[in-house]
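The complex is shown incomplete by one protein chain, all other protein chains being positioned as in the whole.
To keep things simple, chains are lettered A, B, C, D and E as they appear, and every chain counts its residues starting from 1.
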Amino acid sequence: MKVAICPGTFDPVTNGHLDVIMRTARHFEKVIVAVAANAGKSPMFNLEERLAMLNECLADKKNIEVIDFDSLLVDVAHQYDSCAIVKGLRAMSDFEFEFQMAQFNRQMDENIETFFVMASPEYTYLSSSGIKEVVSYGGCIEGLLPNAVLKRLAEKFGKGKPSGKQGKE
Amino acid sequence: MKVAICPGTFDPVTNGHLDVIMRTARHFEKVIVAVAANAGKSPMFNLEERLAMLNECLADKKNIEVIDFDSLLVDVAHQYDSCAIVKGLRAMSDFEFEFQMAQFNRQMDENIETFFVMASPEYTYLSSSGIKEVVSYGGCIEGLLPNAVLKRLAEKFGKGKPSGKQGKE
Amino acid sequence: MKVAICPGTFDPVTNGHLDVIMRTARHFEKVIVAVAANAGKSPMFNLEERLAMLNECLADKKNIEVIDFDSLLVDVAHQYDSCAIVKGLRAMSDFEFEFQMAQFNRQMDENIETFFVMASPEYTYLSSSGIKEVVSYGGCIEGLLPNAVLKRLAEKFGKGKPSGKQGKE
Amino acid sequence: MKVAICPGTFDPVTNGHLDVIMRTARHFEKVIVAVAANAGKSPMFNLEERLAMLNECLADKKNIEVIDFDSLLVDVAHQYDSCAIVKGLRAMSDFEFEFQMAQFNRQMDENIETFFVMASPEYTYLSSSGIKEVVSYGGCIEGLLPNAVLKRLAEKFGKGKPSGKQGKE
Amino acid sequence: MKVAICPGTFDPVTNGHLDVIMRTARHFEKVIVAVAANAGKSPMFNLEERLAMLNECLADKKNIEVIDFDSLLVDVAHQYDSCAIVKGLRAMSDFEFEFQMAQFNRQMDENIETFFVMASPEYTYLSSSGIKEVVSYGGCIEGLLPNAVLKRLAEKFGKGKPSGKQGKE
Partner (left out) sequence: MKVAICPGTFDPVTNGHLDVIMRTARHFEKVIVAVAANAGKSPMFNLEERLAMLNECLADKKNIEVIDFDSLLVDVAHQYDSCAIVKGLRAMSDFEFEFQMAQFNRQMDENIETFFVMASPEYTYLSSSGIKEVVSYGGCIEGLLPNAVLKRLAEKFGKGKPSGKQGKE
């Protein structure tokens, strides 16, 4: 069975992440969404929240499983008997970092291939870090975040759910 | 009346920033220089200093006003009845971040357009962060900083004004 | 009166071009769409066709005028009493060429500023040259070309109008 | 059965191309190497030669088939019941063109996904066009071209097989 | 004796090229300016003209010699007992092509190193191809071309020497 790993910090998951995960799920029999426990210095959401949001977004997808990891990605791949990592590329700045990581993973296990898919155009400019800056000032950006995230953002920033701009159910 | 917003952290303002502000002021009736209160983790100059330096540099410009903000840029634009943000682009690395921000701002209010102008060649390699590293070691780079900044840098680093290399008055 | 020039070869005009032209028309009193007579070695459409398609697309826009030119862009700017060139930037590869041109134009007349606006996300990957390759093999790409172009492409390639995929009226 | 298409002009095939094709063949049940009949203005090798060299290099690979095409890539994908195109990315300059093509293909058939794999480091700087310039002056670059190509280059440029620098058998 | 090769097509030589050549001449005992005989499809100046302009510009430089070549650059390096090629880098788009060439040259002779120096800021946006487009329409760009070139351009385009904008003597 062909298994793909979709790794990330998902702080928080965006519609751009979901787009890549869902497209991957059409081409592989199983997709493991692997959430890095360590999300850098000051994550907006803790690991439990990040897992919960992903599980909420992907609840009805039969061949997608959400896990967390705190190890090398190749170890995750071995554990799930996968030899394919799938990542979305949005822009130039992703390119070099992702290629370095892909190269490192291949050097640790040459059977593990990283496949990149291009972000859908509407998510080209979308990043978790960018969106966090906007929401920290109360901004709401239509169509970029799933409802599971919008709901938690509203709680976190002590506001009602932003009116008139609905996320993707 | 056509109003343009020139946003930034200006920590400190460089001759590259002033070049973009002044060129913008030729094309718009009024320019609002909007200084982000939050300049990241460890700014070299606090908000008051950054405002003071800009005011000193732009004192004689009738159609330029310096303000600070701690909100979404689109809120600043609405407040000043502006629908144009003008930013300088120097290099590739600016490109992606700035385009993401421009895209976010358009999604929050589609009437707000971000216009980019290219940095003048002599300022292509100039960034506030780069220049801070140099001055922290006592370096002085001719022609890149206005006198209002050079003066404060000299005070901050406990030295006399760097001799023989004058800033722009 | 503030006049902007939107130059290009428009071989053919795409919805991405129209998006930039229309957004420019919101910020300037008049927009001159300037079609370069010389469209490189083997244009798909001759100058008359390119002008006709633009005129068809922009027929109901009161403050937009379509002209052709076979000279320096700064001469066009002088002729129409404009000191603003507005161009769309899609991607890195546009960046360097456009900045060189902007720099040359400023060196020839320092009052002429080139303002760049970012392509809308859905047109990020869209170029006239890319689309020509696709249509030459009979491909039809939904939502990227105006009807005025789709119609002429259908004639040129001896086919009926591509069914089921309508262009923008 | 999962089928991948590896398209290109292969003028000539390099060890970099073979690396991508072979890596793809580990992850898919069948790989179709699709050679574009139209290789631009002045190909070094005609279609027959390009097909012959690829067939020679891949003769013993059971799940790889070499074909030529003169149509849209999505048509090739449909014909071979494939919904995966796999391409190697070497450098920034590949990035934008390949993303545009991937986007076009998705817009023509949203089930067709383009997967990118990174070039192996030793082939990062390798391109067919670069290598053609070198060989046209009699240069020989160790380890970059398969023997099937070296042999034909030697014939074409009227020289004996470059001594001491063996290609990959 | 340390000898550096500065290769190019120089169609025509710009002040940016001269800047790189002169800076190289400070660090090496001898500089060979190597003019590629083959300047692509339709050079503006033939080989004799390109050599003449360079010789005129560099007449008083004792340690700089201008030659032409129609072979591999490593052969030129061997002939002049040089193991250093020096090139100017202006922009991203130079980067990949130049790195590929440098890599090829090192693979042909690992003792030959290519050293890159950055263009001076005022020449960042300057390219021979860009400037040719401008001059073909009668444009004159101050400070970018030496007098030896301006004179020939004036002859070629049947005009008097552009007034009021002097080149570098």
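Miscellaneous remarks
Here is the rule we use: contacts are C-beta pairs under 8 Å (C-beta built on N, C-alpha and C of every residue); 3 or more make two chains touch, one makes a residue touch a chain.
Everything numeric in this text was worked out from a predicted model, so none of it was measured.
Taking the full assembly into account, the omitted chain touches A, B, D, E.
Of the options E:Y80, E:F99 or E:Y137, the residue whose C-beta touches the omitted chain is E:F99.
Looking at E:D68, E:E113 or E:E133, the residue that reaches the missing chain in the full complex is E:E113.
Counting the whole complex, the residues of chain E in touch with the unshown chain are 2, 23, 26-27, 83-84, 86, 89, 92, 95, 99, 102-103, 111, 113-118, 121. Taking the whole complex into account, chain A touches the unshown chain at residues 71-72, 74-75, 92-93, 96-97, 99-101, 103-104, 107-108. In the full complex, the hidden chain is touched by chain D at residues 92, 121-125.
The working rule: only the chains that are shown with their structure count from here on.
Among the remaining chains, D is positioned farthest from chain B, on the basis of C-alpha centroids. Centrality by C-alpha centroid: the chain sitting nearest the overall protein C-alpha mean is C. Taken over every residue number at the interface, the positions common to chain B and chain C amount to over half, indicating a same-residue contact.
Rounded to whole angstrom, the centroid-to-centroid distance between chain A and chain E, based on C-alpha atoms, equals 48 Å. Counting partner chains per residue, chain B has residues 92, 95, 99, 103, 121 touching two or more of them. Inter-chain contacts, as defined above, occur between A-B, A-C, A-D, B-C, B-E, C-D, C-E, D-E.
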